[in-house]
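Everything below concerns the one structure shown next.
The complex is shown incomplete by one protein chain, all other protein chains being positioned as in the whole.
On to subunit A.
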Amino acid sequence: MRSEAELALLLPQQEAATGKGPREPAAPWRRWKYPLISGTTVTLFVLVWQLSGSLNWVDPLLLPPPSEILRTALELLASGYRQTPLWEHFLTSTARALVAFVVAIVSGVPLGLGMGLSPTLGAALNPFVQFLRPLPKIALIPLVIVWFGIGEGAKFFLIFISSFLSIVVGAAAAVLGVSQARRRAAQTLGANRRQLFLYVVLPNALPELFTSVRLSIGIGWTSLIAAEMVAASSGLGWMVINAGSYLRTDVVLLGIVLLGLTGYFFDWSLVHLQRRFAPWAGMDS
């Protein structure tokens, strides 16, 4: 009989060599290629936008150029919009959204996992979730005002309910995503029901959970504007709406840029969290 050492030598060695090691650092050009392309298109876009104003292609009242938006930003930073500093509008909006997101994630993920794991719970709650989820949340505004008044509660509720529902649906689907083969492999290794959930179903669902949280936060951020239309007197959403009625298109565009950048930043952070905590997303094994 062959010894163990001999046997290990029998295994094809070149195969081990071609095994993909930990991600190798790519050449600088390859690494920066796509960010550079994106940077170039954005720069070109801003340039053309600026020229459209400087060369009077478009009435600056209809489309204020970037330089004017920048000037407005500095002005609002110094003196505020309607007696409220710009950073306060910004912070009010992000604070409202973040509180609602956190509560939605903390309550929605467990509920969704429960619905995915228990067909009974799923059947009991699914009609409500599926009815409410595609419902345009703006339709709820009159009711929300009657229920919560026009304070912070109303805004919180609107942002919360829009992200919560899609988190629940996403989490329920993520639980069901575990393949039969993976489940069976764990069972033949002696995993009981609890272990199967903790060590297989849950980590297996993690990448999809991240994706559904990303989508939900996008939806929640969208409904911020709707929430701040509810008789608010601060916040980026309110600022945009209010400035619109005074034809301050520069303030409107500034608000839009800030709303867009913040949403983009939220998503970017989540992508990085996902890479950090679920690096196997999309990988075959």
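A few notes on this one:
Everything that follows uses one rule, which is that a residue touches a chain if its C-beta (ideal position, glycine included) is under 8 Å from a C-beta of that chain, and two chains touch if they have at least 3 such contacts; residues count from 1.
The rule we apply is simple: contacts and distances are computed from a predicted model.
The listed options are "Tryptophan synthase alpha chain", "Glutamine amidotransferase protein GlxB", "ABC transporter ATP-binding protein" or "Oxidoreductase", and the UniProt record of the chain not shown names that protein "ABC transporter ATP-binding protein". Of the candidate positions A:Val102, A:Leu176, A:Leu189 or A:Val271, contact with the unshown chain belongs to A:Leu189. Per the touch definition above, the residue from A:Trp57, A:Trp87, A:Trp147 or A:Tyr199 contacting the chain not shown is A:Tyr199. Take subunit A: the residues that touch the chain left off the picture are 1-2, 4, 7-8, 10-12, 15-16, 18-22, 179, 181-182, 184-192, 195, 199-200, 203-204, 206, 278-280, 283-285.
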